[in-house]
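Missing here is one protein chain; the remaining ones are kept as they sit in the complex.
Entry: chain A
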Amino acid sequence: MAQVLSPLPGTFYVKPSPEADQFKSSGDAVAVGDTIGLIEVMKTFIEIKSEVAGTFTAYAAEDGTPVQAGEALAEVAE
C-alpha cells in the first residue's frame, strides 16, 4: 500500500471541476504520472500525480478540504 502525499498546503479536490467525475475511483488502475487530484494553492491549481503504479484504493482526504504539506491524499495498492 502506497500513499500519495500532498507536496504543498492548500485545498484538495478529487475532481477537475465541480460537475466532473472523480479522477479515480476504488478499483481503478493507476499508472505512474496519473493525476489523482488537484491542490489549490494561492489561487493556482496544481495537479497531484501518482509516483507509483497499482490499483486505486480510496481518497484519504475529503474533496474541497484544506490539507497540509505531507498529508496523505489517497492510497494506492501496489
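Convention: contacts are C-beta pairs under 8 Å (C-beta built on N, C-alpha and C of every residue); 3 or more make two chains touch, one makes a residue touch a chain; residues count from 1.
Following the convention adopted for this analysis, contacts and distances are computed from a predicted model.
Engineer: For the chain that is missing from this picture, which UniProt protein name fits: "Putative membrane protein SpoIIM required for sporulation", "Macro domain-containing protein", "biotin carboxylase" or "Indolepyruvate ferredoxin oxidoreductase beta subunit"?
Structural biologist: So, among "Putative membrane protein SpoIIM required for sporulation", "Macro domain-containing protein", "biotin carboxylase" or "Indolepyruvate ferredoxin oxidoreductase beta subunit", the name matching the hidden chain's UniProt entry is "biotin carboxylase".
Engineer: Write down which of A:L8, A:A53 or A:A72 is the residue touching the left-out chain.
Structural biologist: In the full complex, the listed residue that touches the missing chain is A:L8.
Engineer: In the complete complex, the non-displayed chain touches which residues of chain A?
Structural biologist: 8-11, 40-44, 46, 66
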